[in-house]
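Got a structure for you, written out below as structure tokens; questions coming shortly.
Excerpt of the complex: some chains, original placement.
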Amino acid sequence: MENILNLWTGSGFYNITGGQITMIVVCLFLLYLAIKKGFEPLLLVPIGFGGVLANIPEAGLALTAAENAIHFHKPDVMLALSEVLKIPFEAGQEITAETLKAFKAAYAEGNASTVFAADQIAKNAGYANGMLANFYSVIIGSTVGPLLIFLGVGAMTDFGPLLANPRTILLGAAAQFGIFGTVLGAAVLTMTGVMEFNIGEAAAIGIIGGADGPTSIYVASVLAPHLLGAIAVAAYSYMALVPVLQPPIMNALTNAEERKIQMVQLRPVHQLEKILFPIAVLILVALFLPDAAPLLGMFCLGNLMKECGVVDRLSDTAQNALINVVTIFLGLSVGSKLSADKFLDVTTLGILVLGMVAFGVGTATGVLMAKLMNVFSTNKINPLIGSAGVSAVPMAARVSNQVGLQNNPQNFLLMHAMGPNVAGVIGSAVAAGVMIKFLGG
Amino acid sequence: MTQAFSLMAVGMGFVFVFLAILVVVTSTMSKLVNKYAPKPEPAKAAPAPVAAAPADAQLLAVLQEAVNQYRSDKKR
């Protein structure tokens, strides 16, 4: 009888909170967007599914051993935890919601030794890390997940168009203004008291404007892990929305004349240039911004493996088995941050709004930069390819092409837009390095 | 706020300087390569003219299926 009661009081029905229901609905909506609307499904399917798992009541899949112990708060375990977490607590003391909050906060802010000690106590008492918490710590906590995605993306990237017309790199630089402009926006929100973001959080939010999933996850995991869920969801959603978000801005900032500019056909690129390019980027990173070395290092390695032509089996694996495996776990790990208590917060709204602003600003500055460059050069650039500088490879380049075709059915901008498009990846990785340099560590 | 401004200034400045140097380095590298490196071969001798005759289309379907079958056999 007690057993059946136990089954009932331990069931989801009995324990589910409104927040969890909301988040499960939100995650099912993400799955809908991914499957039915084609929103970056490779990431949003595992993210959405992971989000549902993270909100299963009592399962604690997204919680570490210590967090699980705090959730079930047996008195003796709490007593032991209170010592390492340095929280005043006496045997027999009543455990209120406030108490639990204090324990959670002390654990979340604890240093490596504290976390280790608290987890050991919890494991001694029979608690274990949830499945998603393990995935998160291995894949994102160690930063290896985003780096391996970058390895694979590097192995899939063709720098030919960029090499054929290197000045389009500057468009990829300009579009990063979206990142830093958003940091400013977050600062304004904080100053005006609407919401409160510290500078690290502001930077992590700004990176959404980089329009690059793994970079966003990497930066958020370093500067503001508690916002990672919202940031990653915003980044991937807006990348999927590029065909909706960008064209109005592109049309508003250009006239029909400019949109019809036909560009000189790209010259063929020597294989040796393609081999030397990732090495050149690597050396520049080594000389100027060591903090961008992990991200851009893996990206360049992937690209070198692709272009050098002698390690095709490694390049193949990086583009397929390896990136696919990592994608599954990365998505589930991001999903683990979609638990109700972490996601359902007014700051999430701020992140969504600021993220969209970041995309808009980046698009605009990319287009404006192209117009500015046309002032100084004879070989005109079609400003529509400027918007591709935000990255969101290859979606943004396709949007440039589409808008171009609407204005001149003979004007294929795709390959021209691929230059700023991939430059945008490098640009936002550089921006990520600068922000980590200043605010990390 | 000051912090945000300074981050923006330094960050944006750095991104521009870095990518501008990259433009210069890349252009120089390309020039050197195209000057000194042996001409690239004509890109892997056009891979056997596919889909020439209509018969080939059917052949390709058969092929595709054979490949599929082979692959699914492998999986079992």
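As written, the chains take the letters A and B, and residue 1 is the first residue of each chain.
The definition used in the following text is that contacts are C-beta pairs under 8 Å (C-beta built on N, C-alpha and C of every residue); 3 or more make two chains touch, one makes a residue touch a chain.
No experiment lies behind these values; they were computed from the predicted model shown.
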Chain-type multiplicity across the complete file: A x3, B x3
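What we mean here is this: only the chains that are shown with their structure count from here on.
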For subunit A paired with subunit B, centre-to-centre distance based on mean C-alpha positions, whole Å: 23
Subunit A partner contacts - residues on subunit B that touch it in the complex: 1, 3-5, 7-8, 10-12, 14-16, 18-23, 25-27, 29-30, 33-34, 37, 40
Residues of subunit A that touch subunit B when the two form their complex: 162-163, 166-167, 169-170, 172-174, 176-177, 179-181, 183-184, 186-188, 190-191, 199, 202-203, 268-273, 276-277, 280-281, 284, 288-289, 423, 426-427, 430-431, 434-435, 438-439
